[in-house]
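Let me begin by presenting the structure, written as C-alpha coordinates, before commenting on it.
A single protein chain has been omitted from the complex, and every remaining protein chain is retained in its original position.
A and B are the chain letters, set down in written order, and residue numbers restart from 1 in every chain.
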Amino acid sequence: MITYLSNNSETVLAALRQHIWLALLPVLLGFAIALPIGYLGVRFPRFYHPLVNVAGVLYSIPSLALFVFLPVVLGTKILSPINIVVALTIYTVALLARTVADGLRSVDRLITESATAMGYRRFRRLIDVELPVALPVILAGLRVATVANISLVSVGALIGVGGLGQLFTRGFQLFYLEPILVGVILSVLLAGVADLAIVLIQRAVTPWTRFQGGRA
Amino acid sequence: MNLSYLFDAAHWDLGASGSIPQLLLSHLWYVILALAIGTVIALPVGLYIGHTGRGSFIAINAGNAGRSLPTLGLLMLMVTLLGLGLLPVLIALTVLVIPPILTSAYAGLRSLDPQVVDAARGVGMRPWQVLTRVELPMALPVLMSGFRSATLQVVATATVAAAVGLGGLGRLLIDGLAVNDYSRVLAGAIVVAVLAVLLDLVLAFAQRWIVSPGLRVSR
Partner (left out) sequence: MITFDDVVKVYPGGGTAVDHVSLEVPTGKTTVFVGPSGCGKTTSLRMINRMISPTSGRVLIDGEDVAGQDEALLRRGIGYVIQHAGLFPHRTVLDNVATVPVLLGKTRREARAAALGLLERVGLAPEFAQRYPAQLSGGQQQRVGVARALAADPPIMLMDEPFSAVDPVVREGLHREFLRLQKDLGKTIAMVTHDIDEAIKLGDLVVIFRQGGIVAQIGTPQELLSDPADEFVAEFVGRDRGLRSLSFDTAAELPVKPVPAELVVDEAGRPLGWRTGADDVRPTGGTFTSADTLRLVADLAILSPVGIAVRVDADGKADGITPHHDLADYLAARRG
(Lines give C-alpha, C1' and ligand atoms only; values in the text may rest on other atoms or scores of the structure.)
Protein backbone atom coordinates (compact mmCIF):
# COMPACT_ATOMS: atom_id res chain seq x y z
CA MET A 1 0.00 0.00 0.00
CA ILE A 2 2.90 2.31 0.83
CA THR A 3 4.45 1.55 -2.53
CA TYR A 4 1.18 2.27 -4.25
CA LEU A 5 0.86 5.57 -2.44
CA SER A 6 4.39 6.72 -3.22
CA ASN A 7 4.07 5.75 -6.88
CA ASN A 8 0.68 7.38 -7.32
CA SER A 9 0.77 10.28 -4.87
CA GLU A 10 -0.21 12.79 -7.58
CA THR A 11 -3.33 10.84 -8.57
CA VAL A 12 -4.34 10.12 -4.99
CA LEU A 13 -3.91 13.73 -3.89
CA ALA A 14 -5.88 15.01 -6.86
CA ALA A 15 -8.66 12.55 -6.07
CA LEU A 16 -8.64 13.58 -2.40
CA ARG A 17 -8.77 17.28 -3.28
CA GLN A 18 -11.68 16.73 -5.61
CA HIS A 19 -13.39 14.56 -3.02
CA ILE A 20 -13.15 17.28 -0.38
CA TRP A 21 -14.73 20.05 -2.35
CA LEU A 22 -17.30 17.79 -4.02
CA ALA A 23 -18.47 16.75 -0.55
CA LEU A 24 -18.17 19.97 1.41
CA LEU A 25 -19.46 22.55 -1.06
CA PRO A 26 -22.89 20.81 -1.05
CA VAL A 27 -22.88 20.86 2.75
CA LEU A 28 -22.51 24.64 2.76
CA LEU A 29 -25.02 25.19 -0.05
CA GLY A 30 -27.46 22.70 1.42
CA PHE A 31 -27.23 24.22 4.88
CA ALA A 32 -27.88 27.70 3.51
CA ILE A 33 -30.94 26.45 1.60
CA ALA A 34 -32.23 24.21 4.40
CA LEU A 35 -32.31 26.96 7.03
CA PRO A 36 -35.13 29.01 5.48
CA ILE A 37 -37.00 25.89 4.34
CA GLY A 38 -36.82 24.32 7.78
CA TYR A 39 -37.94 27.59 9.33
CA LEU A 40 -40.99 27.68 7.04
CA GLY A 41 -41.88 24.19 8.28
CA VAL A 42 -42.08 25.61 11.80
CA ARG A 43 -43.53 29.02 11.04
CA PHE A 44 -46.36 27.44 9.06
CA PRO A 45 -47.12 24.11 10.78
CA ARG A 46 -49.14 22.84 7.83
CA PHE A 47 -45.91 22.72 5.81
CA TYR A 48 -44.19 20.47 8.30
CA HIS A 49 -45.60 17.11 7.24
CA PRO A 50 -45.30 17.73 3.50
CA LEU A 51 -41.73 18.86 4.15
CA VAL A 52 -40.90 15.65 6.03
CA ASN A 53 -42.50 13.50 3.34
CA VAL A 54 -40.88 15.24 0.39
CA ALA A 55 -37.52 15.10 2.16
CA GLY A 56 -38.00 11.37 2.75
CA VAL A 57 -38.79 10.69 -0.90
CA LEU A 58 -35.86 12.81 -2.12
CA TYR A 59 -33.55 10.92 0.20
CA SER A 60 -34.74 7.58 -1.15
CA ILE A 61 -33.75 8.39 -4.75
CA PRO A 62 -30.61 6.36 -5.40
CA SER A 63 -27.59 8.66 -5.69
CA LEU A 64 -26.52 6.95 -8.89
CA ALA A 65 -29.87 7.76 -10.50
CA LEU A 66 -29.64 11.39 -9.43
CA PHE A 67 -26.06 11.70 -10.74
CA VAL A 68 -27.18 10.33 -14.06
CA PHE A 69 -30.29 12.43 -14.33
CA LEU A 70 -29.09 15.85 -13.46
CA PRO A 71 -27.21 16.36 -16.75
CA VAL A 72 -30.49 15.76 -18.58
CA VAL A 73 -32.41 18.16 -16.35
CA LEU A 74 -29.72 20.82 -15.99
CA GLY A 75 -28.26 20.53 -19.49
CA THR A 76 -24.78 19.99 -18.02
CA LYS A 77 -22.23 17.57 -19.43
CA ILE A 78 -22.34 14.09 -17.92
CA LEU A 79 -18.76 14.49 -16.68
CA SER A 80 -19.41 17.87 -15.11
CA PRO A 81 -18.80 18.02 -11.33
CA ILE A 82 -21.83 20.31 -11.10
CA ASN A 83 -24.03 17.20 -11.29
CA ILE A 84 -22.44 15.76 -8.17
CA VAL A 85 -22.60 19.07 -6.33
CA VAL A 86 -26.26 19.60 -7.17
CA ALA A 87 -27.21 16.01 -6.30
CA LEU A 88 -25.46 16.11 -2.95
CA THR A 89 -26.93 19.54 -2.24
CA ILE A 90 -30.38 18.04 -2.77
CA TYR A 91 -29.61 15.26 -0.27
CA THR A 92 -28.20 17.76 2.20
CA VAL A 93 -31.30 19.92 1.95
CA ALA A 94 -33.53 16.86 2.34
CA LEU A 95 -31.69 15.89 5.50
CA LEU A 96 -31.11 19.30 7.04
CA ALA A 97 -34.45 20.98 6.30
CA ARG A 98 -36.11 18.41 8.52
CA THR A 99 -33.38 18.70 11.15
CA VAL A 100 -33.70 22.49 11.22
CA ALA A 101 -37.47 22.19 11.56
CA ASP A 102 -37.18 19.56 14.30
CA GLY A 103 -34.53 21.59 16.08
CA LEU A 104 -36.65 24.73 16.08
CA ARG A 105 -39.71 22.74 17.14
CA SER A 106 -37.76 21.27 20.05
CA VAL A 107 -37.26 24.71 21.58
CA ASP A 108 -39.33 24.80 24.76
CA ARG A 109 -42.46 26.91 24.28
CA LEU A 110 -41.77 28.53 27.65
CA ILE A 111 -38.54 29.93 26.26
CA THR A 112 -40.04 31.38 23.08
CA GLU A 113 -42.98 32.75 25.04
CA SER A 114 -40.84 34.45 27.59
CA ALA A 115 -38.77 35.93 24.75
CA THR A 116 -41.96 37.29 23.19
CA ALA A 117 -43.14 38.61 26.53
CA MET A 118 -39.88 40.48 26.97
CA GLY A 119 -40.47 42.30 23.72
CA TYR A 120 -38.60 40.32 21.07
CA ARG A 121 -39.95 40.69 17.57
CA ARG A 122 -40.24 37.55 15.49
CA PHE A 123 -37.05 37.83 13.44
CA ARG A 124 -34.76 38.84 16.26
CA ARG A 125 -36.27 36.17 18.48
CA LEU A 126 -35.39 33.60 15.78
CA ILE A 127 -31.79 34.82 15.53
CA ASP A 128 -31.13 35.54 19.22
CA VAL A 129 -33.08 32.79 20.93
CA GLU A 130 -34.56 30.02 18.84
CA LEU A 131 -31.63 29.29 16.52
CA PRO A 132 -29.01 29.22 19.29
CA VAL A 133 -31.16 26.95 21.45
CA ALA A 134 -31.79 24.65 18.45
CA LEU A 135 -28.13 24.68 17.43
CA PRO A 136 -27.11 21.38 19.10
CA VAL A 137 -29.84 19.53 17.17
CA ILE A 138 -29.01 21.34 13.92
CA LEU A 139 -25.29 20.67 14.23
CA ALA A 140 -25.96 17.00 14.95
CA GLY A 141 -27.82 16.91 11.62
CA LEU A 142 -24.94 18.72 9.95
CA ARG A 143 -22.57 16.00 11.15
CA VAL A 144 -24.78 13.31 9.62
CA ALA A 145 -25.09 15.21 6.33
CA THR A 146 -21.36 15.88 6.10
CA VAL A 147 -20.34 12.29 6.77
CA ALA A 148 -23.01 10.94 4.40
CA ASN A 149 -21.89 13.31 1.65
CA ILE A 150 -18.27 12.29 1.98
CA SER A 151 -19.18 8.63 1.51
CA LEU A 152 -21.66 9.36 -1.30
CA VAL A 153 -19.24 11.31 -3.48
CA SER A 154 -17.46 8.11 -4.45
CA VAL A 155 -20.59 6.74 -6.17
CA GLY A 156 -20.00 9.53 -8.68
CA ALA A 157 -17.04 7.51 -9.93
CA LEU A 158 -19.54 5.31 -11.77
CA ILE A 159 -20.23 8.31 -14.02
CA GLY A 160 -16.61 9.41 -14.06
CA VAL A 161 -16.47 12.16 -11.38
CA GLY A 162 -16.10 10.81 -7.91
CA GLY A 163 -13.00 11.97 -6.06
CA LEU A 164 -11.60 9.00 -4.17
CA GLY A 165 -14.26 6.85 -5.84
CA GLN A 166 -12.12 6.86 -8.96
CA LEU A 167 -9.59 4.83 -7.01
CA PHE A 168 -12.32 2.22 -6.41
CA THR A 169 -13.33 1.90 -10.04
CA ARG A 170 -9.74 1.81 -11.20
CA GLY A 171 -8.81 -0.90 -8.69
CA PHE A 172 -11.96 -2.84 -9.52
CA GLN A 173 -11.30 -2.78 -13.26
CA LEU A 174 -7.68 -3.90 -12.78
CA PHE A 175 -8.66 -6.35 -10.01
CA TYR A 176 -6.09 -4.58 -7.89
CA LEU A 177 -6.68 -4.20 -4.13
CA GLU A 178 -4.35 -1.32 -3.20
CA PRO A 179 -6.14 1.67 -4.75
CA ILE A 180 -9.48 0.49 -3.36
CA LEU A 181 -8.05 0.10 0.12
CA VAL A 182 -6.32 3.51 -0.04
CA GLY A 183 -9.56 5.10 -1.26
CA VAL A 184 -11.70 3.53 1.48
CA ILE A 185 -9.24 4.47 4.23
CA LEU A 186 -8.83 8.05 3.04
CA SER A 187 -12.56 8.45 2.66
CA VAL A 188 -13.21 7.19 6.19
CA LEU A 189 -10.41 9.35 7.58
CA LEU A 190 -11.75 12.40 5.79
CA ALA A 191 -15.21 11.75 7.22
CA GLY A 192 -13.73 11.33 10.69
CA VAL A 193 -11.78 14.57 10.48
CA ALA A 194 -14.78 16.52 9.20
CA ASP A 195 -16.97 15.01 11.91
CA LEU A 196 -14.46 15.88 14.59
CA ALA A 197 -14.17 19.43 13.26
CA ILE A 198 -17.93 19.94 13.60
CA VAL A 199 -17.89 18.46 17.11
CA LEU A 200 -15.16 20.91 18.09
CA ILE A 201 -17.05 23.81 16.56
CA GLN A 202 -20.15 22.70 18.43
CA ARG A 203 -18.27 22.62 21.75
CA ALA A 204 -16.99 26.11 21.11
CA VAL A 205 -20.28 27.70 20.09
CA THR A 206 -22.66 25.90 22.48
CA PRO A 207 -20.84 25.92 25.82
CA TRP A 208 -24.09 25.69 27.79
CA THR A 209 -24.88 22.17 26.57
CA ARG A 210 -22.18 20.75 28.81
CA PHE A 211 -24.29 21.43 31.87
CA GLN A 212 -27.63 20.16 30.71
CA GLY A 213 -27.16 16.51 31.55
CA GLY A 214 -28.67 16.48 35.00
CA ARG A 215 -31.78 18.45 34.21
CA ALA A 216 -35.15 16.74 34.30
CA MET B 1 -36.07 11.64 -21.27
CA ASN B 2 -39.44 10.00 -21.07
CA LEU B 3 -41.40 7.25 -19.39
CA SER B 4 -41.55 4.93 -22.41
CA TYR B 5 -39.27 2.28 -20.87
CA LEU B 6 -41.26 2.19 -17.63
CA PHE B 7 -44.59 1.82 -19.41
CA ASP B 8 -43.51 -0.66 -22.08
CA ALA B 9 -45.44 -3.86 -21.30
CA ALA B 10 -42.57 -5.97 -22.60
CA HIS B 11 -40.41 -4.80 -19.71
CA TRP B 12 -42.96 -6.05 -17.18
CA ASP B 13 -42.95 -9.69 -18.33
CA LEU B 14 -42.30 -11.68 -15.18
CA GLY B 15 -40.74 -14.54 -17.13
CA ALA B 16 -38.23 -12.52 -19.15
CA SER B 17 -34.77 -12.25 -17.66
CA GLY B 18 -33.89 -8.61 -16.89
CA SER B 19 -37.52 -7.53 -16.79
CA ILE B 20 -38.55 -4.96 -14.20
CA PRO B 21 -40.39 -7.49 -11.97
CA GLN B 22 -37.36 -9.80 -11.95
CA LEU B 23 -34.96 -6.99 -11.11
CA LEU B 24 -37.39 -5.78 -8.49
CA LEU B 25 -37.54 -9.21 -6.87
CA SER B 26 -33.77 -9.64 -6.78
CA HIS B 27 -33.43 -6.10 -5.44
CA LEU B 28 -35.96 -6.89 -2.72
CA TRP B 29 -34.13 -10.12 -1.97
CA TYR B 30 -30.82 -8.28 -1.33
CA VAL B 31 -32.64 -5.77 0.83
CA ILE B 32 -34.43 -8.36 2.94
CA LEU B 33 -31.32 -10.50 3.40
CA ALA B 34 -29.18 -7.52 4.39
CA LEU B 35 -31.85 -6.26 6.81
CA ALA B 36 -32.31 -9.70 8.34
CA ILE B 37 -28.60 -10.37 8.85
CA GLY B 38 -27.97 -6.82 10.02
CA THR B 39 -30.81 -6.99 12.54
CA VAL B 40 -29.68 -10.33 13.92
CA ILE B 41 -26.23 -8.83 14.54
CA ALA B 42 -27.07 -5.26 15.56
CA LEU B 43 -30.22 -5.65 17.64
CA PRO B 44 -28.80 -7.85 20.44
CA VAL B 45 -25.66 -5.74 20.63
CA GLY B 46 -27.64 -2.49 20.74
CA LEU B 47 -30.04 -3.87 23.34
CA TYR B 48 -27.18 -5.17 25.45
CA ILE B 49 -25.38 -1.83 25.41
CA GLY B 50 -28.60 0.07 26.07
CA HIS B 51 -29.70 -2.24 28.87
CA THR B 52 -26.39 -2.40 30.69
CA GLY B 53 -24.92 0.96 29.69
CA ARG B 54 -21.64 -0.85 28.97
CA GLY B 55 -19.88 0.14 25.77
CA SER B 56 -22.01 3.23 25.13
CA PHE B 57 -19.08 4.73 23.28
CA ILE B 58 -19.39 2.07 20.57
CA ALA B 59 -23.11 2.59 20.15
CA ILE B 60 -22.86 6.37 19.97
CA ASN B 61 -20.11 6.31 17.37
CA ALA B 62 -21.27 3.30 15.38
CA GLY B 63 -23.80 5.45 13.53
CA ASN B 64 -21.36 7.95 12.16
CA ALA B 65 -18.58 5.42 11.62
CA GLY B 66 -20.91 3.23 9.56
CA ARG B 67 -22.14 6.17 7.53
CA SER B 68 -18.60 7.19 6.75
CA LEU B 69 -17.80 3.88 5.01
CA PRO B 70 -18.18 4.37 1.25
CA THR B 71 -20.43 1.52 0.17
CA LEU B 72 -19.12 1.46 -3.38
CA GLY B 73 -15.55 1.16 -2.11
CA LEU B 74 -16.49 -1.51 0.39
CA LEU B 75 -18.36 -3.45 -2.28
CA MET B 76 -15.51 -3.32 -4.77
CA LEU B 77 -13.07 -4.21 -2.03
CA MET B 78 -15.13 -7.29 -1.13
CA VAL B 79 -15.52 -8.36 -4.73
CA THR B 80 -11.79 -7.98 -5.31
CA LEU B 81 -11.12 -10.06 -2.21
CA LEU B 82 -13.87 -12.69 -2.49
CA GLY B 83 -14.69 -12.72 -6.19
CA LEU B 84 -18.04 -12.01 -7.81
CA GLY B 85 -21.20 -13.25 -6.15
CA LEU B 86 -23.93 -12.52 -3.64
CA LEU B 87 -21.66 -12.69 -0.58
CA PRO B 88 -19.57 -9.54 -1.15
CA VAL B 89 -22.74 -7.57 -1.94
CA LEU B 90 -24.44 -8.82 1.20
CA ILE B 91 -21.44 -7.95 3.34
CA ALA B 92 -21.34 -4.40 2.01
CA LEU B 93 -25.08 -3.88 2.46
CA THR B 94 -25.12 -5.47 5.92
CA VAL B 95 -22.37 -3.15 7.06
CA LEU B 96 -24.67 -0.33 5.97
CA VAL B 97 -27.64 -1.70 7.93
CA ILE B 98 -25.93 -2.35 11.25
CA PRO B 99 -25.20 1.19 12.48
CA PRO B 100 -28.70 2.69 12.38
CA ILE B 101 -30.25 -0.37 14.03
CA LEU B 102 -27.56 -0.63 16.69
CA THR B 103 -27.69 3.07 17.48
CA SER B 104 -31.48 3.22 17.63
CA ALA B 105 -31.74 0.13 19.85
CA TYR B 106 -29.28 1.77 22.20
CA ALA B 107 -30.92 5.20 22.00
CA GLY B 108 -34.38 3.68 22.43
CA LEU B 109 -33.45 2.03 25.71
CA ARG B 110 -31.49 5.02 26.95
CA SER B 111 -34.34 7.41 26.26
CA LEU B 112 -36.66 5.57 28.64
CA ASP B 113 -37.69 7.18 31.87
CA PRO B 114 -35.39 5.54 34.45
CA GLN B 115 -38.27 5.61 36.93
CA VAL B 116 -40.26 3.21 34.78
CA VAL B 117 -37.37 0.76 34.58
CA ASP B 118 -36.89 1.17 38.31
CA ALA B 119 -40.57 0.44 38.89
CA ALA B 120 -40.29 -2.71 36.74
CA ARG B 121 -37.46 -3.94 38.95
CA GLY B 122 -39.42 -2.85 41.99
CA VAL B 123 -42.39 -5.09 41.18
CA GLY B 124 -40.03 -8.04 41.00
CA MET B 125 -39.18 -8.50 37.30
CA ARG B 126 -35.98 -10.28 36.46
CA PRO B 127 -33.50 -8.49 34.15
CA TRP B 128 -34.71 -10.49 31.16
CA GLN B 129 -38.33 -9.64 31.97
CA VAL B 130 -37.48 -5.98 32.41
CA LEU B 131 -35.90 -6.01 28.95
CA THR B 132 -38.60 -7.91 27.09
CA ARG B 133 -41.73 -6.68 28.88
CA VAL B 134 -40.88 -3.06 29.64
CA GLU B 135 -37.79 -1.70 27.93
CA LEU B 136 -38.25 -3.24 24.50
CA PRO B 137 -41.94 -2.38 24.06
CA MET B 138 -41.30 1.17 25.20
CA ALA B 139 -38.23 1.59 23.00
CA LEU B 140 -40.08 0.35 19.91
CA PRO B 141 -40.92 3.77 18.42
CA VAL B 142 -37.24 4.82 18.39
CA LEU B 143 -36.12 1.35 17.33
CA MET B 144 -38.57 1.30 14.45
CA SER B 145 -37.46 4.70 13.19
CA GLY B 146 -33.90 3.36 13.08
CA PHE B 147 -35.06 0.27 11.21
CA ARG B 148 -36.98 2.40 8.74
CA SER B 149 -34.01 4.62 7.98
CA ALA B 150 -31.84 1.50 7.55
CA THR B 151 -34.42 0.20 5.06
CA LEU B 152 -34.50 3.45 3.09
CA GLN B 153 -30.73 3.50 2.86
CA VAL B 154 -30.31 -0.09 1.84
CA VAL B 155 -33.04 0.10 -0.83
CA ALA B 156 -31.28 3.07 -2.44
CA THR B 157 -27.78 1.66 -2.03
CA ALA B 158 -28.55 -1.86 -3.29
CA THR B 159 -28.53 -0.32 -6.77
CA VAL B 160 -24.75 -0.24 -6.51
CA ALA B 161 -24.75 -4.05 -6.71
CA ALA B 162 -25.21 -3.67 -10.47
CA ALA B 163 -21.86 -1.90 -10.67
CA VAL B 164 -20.16 -5.19 -9.82
CA GLY B 165 -22.23 -7.21 -12.25
CA LEU B 166 -25.10 -8.35 -10.03
CA GLY B 167 -28.82 -7.85 -10.59
CA GLY B 168 -31.32 -5.66 -8.85
CA LEU B 169 -32.82 -2.39 -9.99
CA GLY B 170 -29.35 -0.89 -10.33
CA ARG B 171 -29.12 -2.79 -13.65
CA LEU B 172 -31.58 -0.31 -15.15
CA LEU B 173 -29.35 2.56 -14.05
CA ILE B 174 -25.99 1.07 -15.04
CA ASP B 175 -27.15 -0.49 -18.33
CA GLY B 176 -29.25 2.51 -19.25
CA LEU B 177 -26.26 4.74 -18.66
CA ALA B 178 -23.98 2.46 -20.70
CA VAL B 179 -26.21 2.69 -23.78
CA ASN B 180 -27.37 6.30 -23.17
CA ASP B 181 -30.94 5.08 -22.63
CA TYR B 182 -32.19 7.70 -20.16
CA SER B 183 -35.70 6.37 -20.32
CA ARG B 184 -34.39 3.16 -18.76
CA VAL B 185 -32.44 5.09 -16.10
CA LEU B 186 -35.57 7.05 -15.24
CA ALA B 187 -37.56 3.82 -14.97
CA GLY B 188 -34.94 2.44 -12.57
CA ALA B 189 -34.91 5.57 -10.41
CA ILE B 190 -38.70 5.70 -10.20
CA VAL B 191 -39.09 2.04 -9.33
CA VAL B 192 -36.42 2.29 -6.61
CA ALA B 193 -38.00 5.41 -5.11
CA VAL B 194 -41.48 3.87 -5.22
CA LEU B 195 -40.16 0.69 -3.63
CA ALA B 196 -38.53 2.72 -0.85
CA VAL B 197 -41.71 4.68 -0.18
CA LEU B 198 -43.86 1.54 -0.23
CA LEU B 199 -41.58 -0.33 2.17
CA ASP B 200 -41.57 2.67 4.46
CA LEU B 201 -45.38 2.74 4.40
CA VAL B 202 -45.53 -0.97 5.23
CA LEU B 203 -43.15 -0.41 8.14
CA ALA B 204 -45.09 2.64 9.30
CA PHE B 205 -48.20 0.50 9.32
CA ALA B 206 -46.40 -2.28 11.16
CA GLN B 207 -45.21 0.28 13.70
CA ARG B 208 -48.78 1.40 14.40
CA TRP B 209 -49.67 -2.24 14.86
CA ILE B 210 -46.93 -3.25 17.29
CA VAL B 211 -46.41 -0.05 19.27
CA SER B 212 -48.72 0.26 22.26
CA PRO B 213 -51.33 3.01 21.77
CA GLY B 214 -50.28 4.26 25.19
CA LEU B 215 -46.94 5.37 23.73
CA ARG B 216 -48.45 7.01 20.69
CA VAL B 217 -50.05 9.86 22.57
CA SER B 218 -46.85 11.49 23.71
CA ARG B 219 -45.00 11.01 20.46
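Assorted remarks:
Just so we're on the same page, contacts are C-beta pairs under 8 Å (C-beta built on N, C-alpha and C of every residue); 3 or more make two chains touch, one makes a residue touch a chain.
None of these values were measured; they are calculated from a predicted model.
Taking the full assembly into account, the omitted chain touches A.
Checked against the hidden chain, the listed residues A:Val42, A:Val85, A:Ala115 or A:Leu167 yield one contact partner: A:Ala115.
Checked against the full complex, the candidates A:Gly56, A:Pro132, A:Gly160 or A:Gly192 give a single residue touching the omitted chain, namely A:Pro132. Even with one chain removed from view, chain A keeps its contact list with that chain: residues 108, 110-111, 113-121, 124, 129, 132-133, 135, 206-208, 211-212, 214-215.
Everything below uses one rule, namely that only the chains that are shown with their structure count from here on.
Centre to centre, using the average C-alpha position, chain A and chain B are separated by 20 Å.
Of all residues in chain B, only 1, 63-65, 67-74, 76-77, 79-81, 152, 155-157, 159-160, 163-164, 169-170, 173-174, 176-177, 182, 185-186, 188-189, 192-193, 196-197, 200 touch chain A in the complex they form.
Those residues of chain A whose C-beta lies close enough to touch chain B in the complex are 56-57, 59-66, 68-69, 72-73, 143-144, 147-148, 150-155, 157-159, 164-165, 167-169, 171-172, 175-177, 180-181, 183-184, 187-188, 191-192, 195.
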